[in-house]
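Have a look at the structure that comes next, please.
Note that one protein chain of the assembly has been removed; the remaining protein chains are unaltered in position.
After this line comes subunit A, so read on.
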Amino acid sequence: MANMARSFLQVAATEEVASPLRVVQIEGLVILKIIKHCKEFSPALVTGQLLGLDVGSVLEVTNCFPFPIREEDEEIEAEGANYQLEMMRCLREVNVDNNTVGWYQSTLLGSYQTVELIETFMNYQENIRRCVCIIYDPSKSNQGVLALKALKLSDSFMELYRNNNFTGEKLREKNLSWVDIFEEIPIKVSNSALISAFMTELEADSPVTQCDYDRLKLSTNPFLERNVEFLIECMDDLSMDQQKFQYYYRNLSRQQAQQQAWLQKRRAENMARRAAGEDPLPEEDPSNPIFKPVPEPSRLDSFLITNQISNYCNQINGVAGQSFCRLYLMKGLHEN
């Protein structure tokens, strides 16, 4: 009984403190739909809605539907919202899960870490307690890898973002670095038993699939070139950001010097006043413009850029490693 009671208590407690998201469980159907949508529009970036259920520490994604390609126009955006609602209504009528659990989007060489993504995420987060973003990279998938990622923002980051202060001090307090913005959640693909059985039936006799052939492709240059190009762009952005900071620090130090000078002057004055038997003047003067704090530029941008860079570097590293393997393999084959 006591046990029971404790477990009830436990249940109550766990319900209050939501268990952290551990796994995103995606239906095979959803993955196929995403791949199809993203690949068809490949150079253009597309998005779509994820539907499913939130079960404890597992987020089940059971269905999805694509959004029409967004254009920078307010009217069309409003239409997009209508389309979304309409779609949800229709799906409910045919008895499909119609809980929004996040969205998916395609990306080009993993260049998804943008302010827009964070904004969208925050929007979703306001309505849905637990949501996820699935990123699919069609260009990478061409190399025979299923480039699918489930992402969410870290809690500490979200908190900071809500308060909108990305000053150096706050970041240090939270001990938040650029690595801690996004959290990647493992993806588990689940299929119904029927489908699994059917798949086994479908499986070909040969041990090699098309994917394996893709993996053996030796041309790595275009991919590397793209990555390096993106890296160069990131460097430019980062330099710009750095300049901003430099400018800020210059201003700050100038202001500090001014403040110091002012303070010394005021102290000397106070000494004189004290000697003359008068009340000293306050050592703070909020009306003085030199005490107005210089706004510190947000570090969000540089964090995101750093994220991007690390992403590109990882990709390059991965590709390079694989390429080396392949090249050695080829060499070995030739020698034989």
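In this section, a contact is a pair of C-beta atoms (placed from the backbone, for glycine too) under 8 Å apart; a residue touches a chain by one contact, two chains touch by 3 or more; residues count from 1.
Quick note on the criterion: contacts and distances are computed from a predicted model.
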Among "TBPL2 protein", "Eukaryotic translation initiation factor 3 subunit C", "GPI-anchor transamidase" or "Nuclear cap-binding protein subunit 2", UniProt-listed name of the chain not shown: "Eukaryotic translation initiation factor 3 subunit C"
Of A:Asn82, A:Ser192 or A:Ser253, the residue in touch with the unshown chain: A:Ser253
Absent-chain contact - pick from A:Asn82, A:Asn123 or A:Gln242: A:Gln242
Hidden partner chain, residues of subunit A it touches: 168, 172, 218, 221, 224-225, 228-229, 231-232, 235-236, 238-239, 242-243, 245-246, 249-250, 252-254, 256-257, 260-261, 327, 330-331, 334
